[in-house]
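What you see is the complex with one protein chain gone and the rest in place.
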Amino acid sequence: MTDRSAPSPASHRTPAARPAASVPGGGPGRRRVLPYLLVLPGVAWLVLFFGLPLVQLAAASLYDPTGSLSTGYVFAWAFGNYPDALATYWPHLARSFGYAGLALLLALALGCPLAYAIALRAGRWRNLLLVCVVAPMFTSFLVRTLAWKTILSDQGWLVGLLRDVHLLAPDGRLLATPFAVVLGLTYNFLPLLVLPLYASLERLDRRVLEAATDLYADPLRTFLTVTLPLAKPGLVAGVLLFFIPASGDYINAELLGSPNEYMVGNVIDSAFLVRLDHPQGAALSFLLMAAVLGLVVTLLRHTRGEGSPALDGGAR
Amino acid sequence: MPDDDPPGGDLHLVDLSKRFGRVTAVDSVSLTVPQGSYFALLGASGCGKTTTLRMVAGLERPTGGRVLLGDRDLTGLRPYRRPVNTVFQSYALFPHLDVFDNVAFGLRRRGVREVPEQVRRMLALVQLDGYERRRPGQLSGGQQQRVALARALVNRPRVLLLDEPLAALDLTLRRQMQGELKRLQTDLGTTFVHVTHDQEEAMTLADTVAVLHAGRVEQLGAPADLYDHPASAFVATFLGQCNLLAAEAAGTAGDEVAVTAYGLRLAVPADRARADRGAVHLGVRPEKLRLAGTADEVPAGHQQIPAVVTDVTYLGSGTRYLLRTGWGGELSAYTVNDGTGARLPVGAAVLAHWVPRHAFLLPRDPVERAAAPAGEPVGAPG
Partner (left out) sequence: MRPAAGPATPAPRSAPLSGRVARWLVDRWVVGVALLVLGYLLLPIAVVAALSFNQPTNRLSYDFHRFTLDNWANPCATRDMCDAVVRSVQVGFLATLVATVLGTMMAYALTRHRFRGRSGIGLLVLLPMATPELVLGTSLLALFVAAGAPQGFWTVVVAHVMFCLSFVVVTVRARLAGMDRRLEEAAMDLYATEWQAFRRVTLPLLLPGIAAAALLAFSLSFDDFIVTNFNAGTTVTFPMYVWGAAQRGIPPQVNVVGTAMFALALLLVALTSLPRRPSRPHR
């Protein structure tokens, strides 16, 4: 019946199959243009105010460093800006990644149990606990960081208590120490780590865990061999969402630390807004971005091919 | 739209093809659905039946071929320009609209007047009056199914497409809805094209069934034709169970085809043979096989094969026997428990015999013999 050589009653009229492209009608043409019309404004915005600025920043990082904002900068392929900036400010870059890394470890130690408890142990309290996790994001970033400044202040009850139990020397401080900065970073970005982790744990089919228990895995082995691999996409997303802003942050270092704790962000801020040394600020910005991008790519490549739906929600 | 053109006419698919990348889902299918008929597209999952339906609805653009309704070419038309409506698998009712608004959706898009009257009439027809203000989430599966039907039929489509409409219902409800579908189709006289993987459903409902396999139409015909005179081994085993014996045919002599299978000389009426030379399958349905204890019990003119009973399954209305033939093949036989014969025990030597007109010959790919041991009853039980 379907064989071309065996003619069916209808195929007498049309001797050959015709490609659908030649089909008449106004619809198909407009359909092909529509998606482009829909994405055009957004793409234009991103190209103009995300792509183009990065190009300009790259150009600025190669300006002749002897120029100034008032006399005007000259583009000079001044690659020397990079080693110069690195030579002066490598401790700040190192501190950025050191503090952010420490904060990440701390956040993992705190966030994993929290996400696990909310997703699998909270029962009907789940939504309330979730709101509590997101709650810090509802108050202003700066206001809540200033609250930590109050809590950690030399006259505060916390410092008093720690001095009394001799965990802190009588003249010891919490504020203006690396501890305060790491604590602030951990606090401010912890929800960003917990939420995706929670989401992937929550999606996890509880029957799979029960099956593991049924197959003689003890709780620890269930967690290591079943829960963790299944939660990996969420974990990766959480780590990225935490680390990217944490390493570029300078508010915590400024408010909770002292110049001894300044991170690369503080330097970039002052290069652009105080010292008006744009080439140096641009070079440092690029160094930061390169380091972060390198990290992102490494992490994503390590987890690719495990069917991670991580960030791309739409592909079908 | 459907109101202002002449009655649809027959639906023609002409060399219709659809490729997704390198996969050919539908491979130049040509068929005609007569106006006013109940037509079923039957096949296993992945055979291209849903893709075919979606091309008729306009939801998928064919890679080749055409869709014609009467003399009108629908191929390039967007779905909303076609006088065709669909009952989707799992219904796709709009969850944010109540039953009334769901059913009124198509009428309103077309700017039809008297929307409330038509919706009410249609809801009465599917026995859902009084449910106008319910949301789909508040309805049972069967009720959702009726809403989906009403939502499509209220537009008085030239062709109604049904994509596995009963798959989500349990067995009892499915039986009941089958009856209602048939009633609606008879009352309205609309052409129904019903996609299903359930052979029983297709045979119950349809005037004409097209069996699809690997993107092609294996056979098209009335249910009884497909069952009694299948065109291929696939159709024979997809529709019910069938004993297929690998055999060699020696050509037509008179009005019979002489066949040799495992040393046995058998014959099949020529008009029951789709091949009469070379490698063939000789097919006999289990319920056409009868069992006799001795040679004198076999009526004259019957074909016969000696075998031993290896398994007996009592099924209430009937009994199924598994038999082992002399060459080690297996046959399946089904006898009705009409109170006449006694049940045979395991180990009994029997003669399986049949009326020659009940067998059929199908062409066989000679290399198939190595793959599937001959004489095995092929196909899903039940």
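Odds and ends about this structure:
Think of it as A and B in the order they're written, each chain with its own count starting at 1.
Following the convention adopted for this analysis, a residue touches a chain if its C-beta (ideal position, glycine included) is under 8 Å from a C-beta of that chain, and two chains touch if they have at least 3 such contacts.
Predicted, not measured: the structure shown is a model, and the values here were computed from it.
From the options A:82, A:99 or A:148, the residue with contact to the unseen chain in the full assembly is A:148.
Checked against the full complex, the one of B:44, B:59, B:214 or B:292 touching the unshown chain is B:59.
Residues of chain A in contact with the chain left out of this view: 31-32, 34-36, 38-39, 41-43, 45-47, 49-54, 56-57, 59-60, 69, 110-111, 113-114, 116-118, 121-123, 125, 127, 129, 131-144, 146-151, 153, 155, 187, 190-191, 218-220, 223, 240, 244-245, 247-251, 255, 265, 268-269, 272-273, 278, 281-282, 285-286, 288-289, 292-293, 296, 311-316. Within the complete assembly, residues 1, 57-59, 78-80, 84-86, 88-90, 92-96, 105-106, 109-110, 137, 151-152, 155 of chain B touch the chain that is not shown.
Just so we're on the same page, only the chains that are shown with their structure count from here on.
Each chain gets a centre from the mean of its Cα atoms; for chain A and chain B, those two points are 54 Å apart.
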